[in-house]
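Starting off with a structure, shown below.
What you see is the complex with one protein chain gone and the rest in place.
Order of writing sets the labels: A and B. Residues in every chain begin at 1.
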Amino acid sequence: MFEAALGRKKPLVDREILILGALLMLMPVVLPYKTLAAEILIYALGAVAFNILLGFTGLLSFGHGALFGAGAYTTGLVLIHLGLHPLMALVCACAMGAVVALVIGLLSIRKVGIYFVMLTLALNQLAFFLVYQWKGLTGGDDGLLSVPRPDFAIFPGMKLPIQTNLQFFLFAWFVFILAILLIRRVLNSSFGRVLVAIKENPDRALAVGYNVRHYKLTAFVISGFFTGLAGGLYAMFMRMVPITAVELFTSSDFIIMSLLGGLKSLYGPIVGAVIIKITSEALSQIWARWLLVLGATFILCVLYMRGGVCGLAQSFFEKRKHAEPSK
Amino acid sequence: MILRTEKLTKKFDALTAVSSVDLRVAEGAIHAIIGPNGAGKTTLFNMLTGEIAVSAGEIYFKEKKITGFKPNQIARTGIGRSFQQNKLFQNLSVLENVRLAAHAHSEGHFNLLRHFLYYTKPAEEAWQILEELDITHIAARKAGELSHGQQRLLEVAIALAADPVLLLLDEPTSGMSPDESLRMIRLLKKIGDRLSMVLIEHNMNLVMSISASITVLQQGAVIATGSPSEIQSDEVVRRAYLGEYSR
Partner (left out) sequence: MQLLNGVVIGAIYVLITVGLTIVFGMLNVINFAHGAIFALGAYLAYTVAVMLGDWVGSFWLAIILAPLGVALIGAVIEMLLLRQVYDAVHEYQILLTFGVALVIQEVIIMIWGPIGKSFPMPSLLAGVIDLGVFAFPIYRIFLFFFIGLICLGAWLFIEKTNYGAIIRAGIDNRDMVNCLGIDIYKAFTVVFAFGVSLAALAGVLILPMRGAQPFMGDTILTLTFVVLVIGGMGSFMGAILGGLIVGVVESMMILFWPEGAMISIFAAMALVIWVKPRGLLGSR
């Protein structure tokens, strides 16, 4: 009885992860462009990182565009000016994402609920303006151009090429899977469970002894770390950093992907990213105003599908389980 | 005195909700706070647990000043609290609700990498509490799906999870059927043997049968303090509050 109520400890790499990895690996085969596959991975990572805050801690942040952009510009700049090893460049992106998240978090977490959301939106806009004005560093409206994508060596003498679309996809795939493993680890840790408690009832979490502010801030920094990583990959992927990376629109991208895919699960945002990216790619070819569909999706999800696609799937399987007697 | 307040006061703009309250709770005692609705009982509790700021006065726990402490700091000193309106983790299981509360006082609650089940102590403590409250049969059910009586029990369970030395319970039997209330009374008597308790209650059966001492509040001020028999025979209290009961 005790064990049943408690649940089982999940190993680091299990069936779920293997299936996920395999499915994602199919993407370059199934999709029309390999670049789309890589882009999906990047946005999926960003969305999962974002969802640490919304789905697991209950914090709606409109500021993840700033975090994504921070990672992207950092990687771009260190690759251009410092010629760092690509993996180092990504680490820099993570660090910068974490730092910017810390700053935004310190300012925003002072307030609760709506205030927090509004603040993250305002701060994201601030980041946009900063990037826009600081032309010398960021290229402003034109974006940061000519970001190199050097092949890199892990073992001496052996260079790993990441030049072609397929090669870059494989690289991104590795980074993605590693990141997901790490995020999953954090979400299943003691810390992660407290986050869920904070989402369910922050007052009670405080009353039983948790320093809620510390937890929220740490969650923000972790989210920023991985969002920055996604941004860094993006810079290497595009070989440039467009100013749209910092835009509010990127923030809302992550939000809709998480919402559509399913807030309550780690994998939900991944599903959302796949759906959104493929549909927007398809739609934007035939209709310039496809954003309308995106807006409508927001509305429909909130009204009818709060659990997202994964939520629907879950309730579907649960109904079947209860309908059939256990074998 | 395990808990003591000195001239504790709370003002909301022009309204004085709690006025110069001196509370004395002896160690190991069960102390009840009673009074008509709106007397300021829950506001008093909220000040004791740091949920709201104190306008004036001091609070001493084990003779250490805890005035102005935040709720999480209060919890760490060894005070547990249950709420008048259930504040449960609705979508989590009963066991998880209590385990989380227990883990706040154990090591490893901020650990980012170890799986939460690695730490077995909080889960075991939680299970023990569920056993004491006789709700192990619903351990896996979501808190939001419980009956009202079960939810009130869970409220108390969460408060107990911190292994407190002082328990503050706000109307633990509110909304319960007579049977459930009896169960709760027996439970509280049992718990009261090993820790100090302050109860806010409207259930006079409960109050008179288990309290060692009682404080009566009316419109934010103390109008009487004493043992159950003293309170029952106090004229001021009778007029203010126990009118129907004494008939």
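Here are some notes:
Definition applied: contacts are C-beta pairs under 8 Å (C-beta built on N, C-alpha and C of every residue); 3 or more make two chains touch, one makes a residue touch a chain.
Bear in mind that the values here come from a model prediction, so they are computed numbers and not experimental data.
Shown chains touched by the hidden one, complex as a whole: A.
Only one of A:Leu24, A:Ala38 or A:Leu54 touches the chain withheld from this view, namely A:Leu54.
Looking at A:Tyr33, A:Tyr115 or A:Phe174, the residue that reaches the missing chain in the full complex is A:Tyr115. Of the listed residues A:Val99, A:Leu181, A:Leu294 or A:Leu312, the one in contact with the hidden chain in the full complex is A:Leu294.
Think of the hidden chain as still there; on chain A it touches residues 54, 58, 60, 107, 110-111, 113-115, 117-119, 121-123, 125-126, 129-130, 133, 248, 252, 255, 259, 289, 291-292, 294-299, 301-303, 306.
In this text, only the chains that are shown with their structure count from here on.
Centroid to centroid, with C-alpha atoms defining each point, chain A and chain B lie 42 Å apart. Contact residues of chain A toward chain B in the complex are 1-2, 4-10, 185-186, 188-194, 196-197, 200-201, 203-212, 214-215, 218, 222.
Chain B contributes residues 49, 51, 70-72, 75-76, 81, 83, 87-96, 99-101, 103-105, 108-119, 123, 127, 136-137, 139-140, 158, 161-162 to its touches with chain A in the complex.
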